[in-house]
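Quick notes on the structure that follows.
Removed: one protein chain of the complex. Kept in place: all other protein chains.
Entry: subunit A
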Amino acid sequence: MTDVPVGRSGPRAGLRLDPRAKLYLLLLANLLLFFHVDTRGEAIMVALFLLPLFAAGRWRNGLRLAVLYFALLGLGLWSDAVTLDGAGGGSGGSLISMMDGGANVGDGTAAAWATVGHVAGLLSVGIRMMMPCLITGAYAFTTTSISEFVCAMRRMRVPEMIVIPCMVVIRFFPTIAHDYRQIRNAMALRGIAAGRFALVRHPVQSLEFIIVPLLMNATFVSRDLSVAALTKGLGIAGEHTCMTVIRMRWFDWATMAVCTAPMALAIGGVL
């Protein structure tokens, strides 16, 4: 029961990595976050992480992420420049005083700019640090089919107790979207929460009216799915086989090696 791809990854989707290699890239991205690699190393790693996205033929997605990253990089550099120009001691005080809701003491615009710079810097650093994870996550999410994912999990000896719910979760998302549209239609028909902001105006009511039908339907779907899955032999003991074959090929190893090298250098402080 595992043959429909997640997302729009067709058979002609270009070069794609093994799911385990993708997982390794995700781990690397997390390590990057963990070790506070400096900006240069980070930029190199981001460029490397973007490559597989382009290789898989997901140009628009890759370009969007690249532009976002470099915009944040620019913002960070700008804030560096501003905060370096501003008075070192005074600007910190002004930020605190603004936080306290008090009067903005001292040297007017320069300090204000420095404050803006600090806020922008904090934001840009914050989001930029998440970018490697987001890029690898987007790659893993958009280029892996369910069957590949399940096969990789089984190969990594993940217990069936985790594999089955994961499979169901991925399958169930489209159903939720469909149900939600139906519920909203039914609500509109009865004149409940028909306007654009009507849902927000009565949050508790709309939560109840939406989540109760969703849950009702979920219980029925889970019953049907159980019957279907048991009929197809999901409950049989022993090892399950997969339709899709996954194999680590040379470019999987190559990608892993190429991405590990600058990472190790950056953590070691060489780069």
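Simple rule for what comes next: a contact is a pair of C-beta atoms (placed from the backbone, for glycine too) under 8 Å apart; a residue touches a chain by one contact, two chains touch by 3 or more; residues count from 1.
Here, contacts and distances are computed from a predicted model.
According to its UniProt record, the chain left out of view corresponds to "ABC transporter permease" among "ABC transporter permease", "S1C family serine protease", "Methyl-accepting chemotaxis protein" or "Rod shape-determining protein RodA".
Among the residues A:Val125, A:Ile192, A:Cys242 or A:Ile267, only A:Val125 touches the chain that is left out of the figure.
The residue touching the chain not shown here, chosen from A:Leu68, A:Ala138 or A:Ile267, is A:Ala138. The chain that is not drawn here is touched, among residues A:Ala55, A:Leu68, A:Ala112 or A:Ile164, by A:Ile164. Of the candidate positions A:Ala47, A:Leu63, A:Leu230 or A:Ala261, contact with the unshown chain belongs to A:Leu230. Counting the whole complex, the residues of subunit A in touch with the unshown chain are 23, 26-27, 29-30, 33-34, 36, 80, 83-84, 88-89, 92-93, 95-96, 99, 118, 121-122, 125-126, 129-130, 133-138, 140-141, 160-162, 164-169, 172-173, 176, 204, 207-208, 211-212, 214-216, 218-219, 221-223, 225-227, 229-230, 234-235.
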